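A single protein chain has been omitted; all remaining protein chains appear in their positions.
Chains: A, B and C, in written order; residue numbering restarts at 1 for each.
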Amino acid sequence: MQEPKIKFDHVTKVFQTRSQSILAVKDYSMEIAAGEFVSILGPSGCGKSTLIRMLDGIIDTTEGDIFIDGQKVNYAKKKMPQSILRKMGFIFQQPNMLPWFTVRENIALPLRVFDLKGPEWEKRVDELLELVGLTEYAKAYPAEISGGMLQRAGVIRAMVHDPEILLMDEPFGALDELTREQMNMELLDIWTRTKKTIIFITHNIEEAVLLSSRVYVMGTHPGRLVEIVDLDLPRPRTLSMITQPKFIQYREKLEGCIGEIDLSKIK
Amino acid sequence: MKKKNKLISFLAPVVSFLLIFSLWEIACTVNEVPTWFLPKPTEIFRSMVVDFPEFWPHILVTFEVVLMGFLIAIPVGLLLASLVTSFPLVNAALSPYITFLVTTPLISLIPLLMLMMGFGLNMRITTVVIQSFAVINMNACTGFNNVPTIRRELMQSMGADPIKTYLKMTLPSAASDIFTGVRLAAIFATTTCISVEYNAGNTGLGSQIIKYSQYLKTTQSFACIFYVTIIGLIMYGLISFAQKKIISWKE
Amino acid sequence: MAKNEAITARKKKEKRDPKGIIAPLVVLAIIYIGLEIGLRAFHVAAYVMPTPTHIIQGTIKSFAIILPDFLFTLKIICIGFCVAIPAGILLAALFSQFDIVVKAMQPVVIWLVITPMITLIPLMTLWLGTDPNLRVIIVIIQATPIICMNTLNGFIHVEQEKLELAKSIGATKLQTFVHITFMNALPQVFTGIKLGCIFSTIGAVSADFVSRGQGLGDRIIKFLKYSNFEQSYGCIILIAIIGISLYTVAEKIEKRIVLWKK
Partner (left out) sequence: MGNQVFSVKSIAKSFGSEKDGNYMEVIHDVSMDIAEKEFIVILGNSGCGKSTFLKILGGIEPATAGSMVLNGRDIGTAIPPEELRRFGFVFQSNNLLPWRTAEGNLKLMLQIMKLKGEQWNKRIDEMLDIVGLLDYKSVYPHELSGGMKQRVGIARALVHDPDILILDQPLGALDAITRKMLSYEILNIWKKTQKTIIMVTNNVDEAILLASRIFVFSNKPAVITHEIKVDIPVEERNHQIGQNTRYNQLREEINEIVRAAM
């Protein structure tokens, strides 16, 4: 079998605070092949954000290993080298634009940090701006443009250094319904064109079904894997699919998985 | 609509200042208050112009001390705050002392500093620096400590080195807090400078205020006070200008 | 049960980090011992800096002389500060009632904050005589504007939505002010109070320097005249203690009242 692009091998994470230790993720394993689009679905507090933060070297693992391209990447305490970090782009829940840079400067920030110089990179920034229709807002400050546009900027910032993997942490959770639908379609379009590996974190069932090839359902207390659901829906996916019986069936199934978790404990 | 609002915001304070000064003027005239007790605003303004040559050297001295002290205090305060907040242990160890420095009226050191350094500019600037850097330091620490986690994570996700993180993210994040500190520091700087001049020698506007009030030349005293205000306003204006130029973004 | 959990969680948060207590004490010890050794080793003259032990000894020895001045300064600062707080808040409350007054008075308040009120000390003697107790006035006028400025800031920056809530339930102007505007501004009020406390001590010491005769500021100069360096350092430390105590009290009260701050 082909080497998985990303592999979580029995990963456990315990957060140690002054008064207590919290088991955030317990014994989590998953394998993702190159070019796959997978979702991690779960209620708030189930540790799904912790997972991709461990993958991206923002926090370390307590137990277990994480591999990218067969290379072990859980760097306890030590900083993850830039060669590995460059393979990944992180998209946050909020747009997380730095308000003192213009939209273009924000998008080019990874280039400055990774020391990627040269006209080909600058051209790439402009191409990406073009791709999501932000060219005319390149010189605007983040405070001057709408939430949807900011989140688009967030997406292309994570792509500007040409990573192989995109980590998306509930990227469209803060947007209103209609903008979110639009962004979902744009994301699918980007994915089809670039064939990145995408890990998409969400608590929206419909979004998970619409976008991904596989859904990992997580439960809380402690954060753990509950179920893996493979989605056998044709691509390209369209918005009109959400009323098709098969789609509804998957939605119901996932709703059932979530329901089996501990709805009573969700606050 | 907008234009009208702007006009009102401009006119309202002008009117209130005019009102204050004319009430003062009228009260003095009607009650025939002697000039040595409380001069009329018009007399004060006249003195500000007429006696200007006499005041000028002192204005220069005071302004120089305030500005120099202030300009040294900013980097000192910022640097210390950056160092302190970079290491959690140092932060924990020093933070009570930073509050201590801010709350201590360091002007109480003036007599001792005079003994050590004489009456000259060095001593005055030193006093201004130690009184005003602390408040910049305290506010900058607050700013550095309150950088949103999500922004830290962004820099971490790119593996940015400490210097890049500091320049591109931490410093601008704290900018508005730093400016709060700088603004307060300007007020501390003028206050301290006057306090020093009360004690040290016979140059500077503070010393002149005392001198004139001893000779019952209250008008000139007030003229000096107004010049102190003007220095304060210039400082305040400069800071506001710098803030607008530097913080061109909205959070 | 869940309620209790939440409340104990709150109490736990209040418990201080031991690092936050031990580390500063270690620093204090290092400073003390370092100064003690350093000053002796390099034979630093007493007028530059006496050793900490000498300062403490000297201060205790002359404590009978210092005490009246200490009490006097403490009284001036406390009374002045206690008058300045309600004065500043009341003024801000008055100004904030009408938009136009806010626009008219805000620059005036800033102007008063920028002008060091200690410039009026020499004239105070002229107007009010030489009674040392009148130094209270200096403290009041030095501290009131900054309290007023911060409070006013808090009063005029209320989220629109909170005012809409008041409107939707038909609250009167007074009710809206008491329950919404004032409570919303409390954190800023405390910022003002804490700054006011610093301004108060500066005002009091400056007044002592200029008007002389009484107070810790005056005592520092007197001790220096007779080369009693240890004692004058002792006085400075006492002033510092007044300042930090007031500040700490204000901060403690803030923590008690402003429970909702994260």
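Definition applied: contacts are C-beta pairs under 8 Å (C-beta built on N, C-alpha and C of every residue); 3 or more make two chains touch, one makes a residue touch a chain.
Worth saying up front: this structure is predicted, and the values here are computed from it rather than measured.
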- Query: Touching the left-out chain: which of C:A46, C:L165 or C:I241?
  - Reply: C:L165
- Task: Using the touch rule from the top, list residues of subunit C that touch the missing partner.
- Result: 1-3, 6-7, 9-10, 161-162, 164-171, 175, 179-180, 183-184, 186, 258-260, 262
- For subunit A, which residues lie in contact with the unshown chain of the complex? 43-44, 170, 173, 176-178, 202-205, 207, 243, 248, 251-252, 255, 258-259, 263, 266-267
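Quick note on the criterion: only the chains that are shown with their structure count from here on.
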- Item | Chain pair with the most C-beta contacts | B-C
- Task: Report, in whole Å, the distance between the mean C-alpha point of subunit B and the mean C-alpha point of subunit C.
- Result: 17
- Where subunit A and subunit C are represented by their mean Cα positions, the distance between them in whole Å: 49
- Junction residues of subunit C, two or more chains touched: 17
- Task: Spell out the residues on subunit B that touch subunit C in their complex, using ranges where they run on.
- Result: 8-9, 12-13, 15-17, 20, 36-38, 89, 92-97, 99-100, 102-105, 107-112, 115-116, 184, 186-188, 190-192, 194-195, 198-199, 206, 209-210, 213-214, 216, 218, 221-222, 224-225, 228-229, 232-233, 235-236
- Note on the structure: Touching subunit B in the complex, subunit C uses residues 17, 19-20, 23-24, 26-27, 47-48, 100, 103-108, 110-111, 113-116, 118-123, 125-127, 146, 195, 197-199, 201-202, 204-206, 209-210, 216-217, 220-221, 224, 229, 232-233, 235-236, 239-240, 243-244, 246-247
- Query: What residues of subunit B sit close enough to touch subunit A in their complex?
  - Reply: 150-151, 153-160, 164, 168-169, 172, 175, 247-251
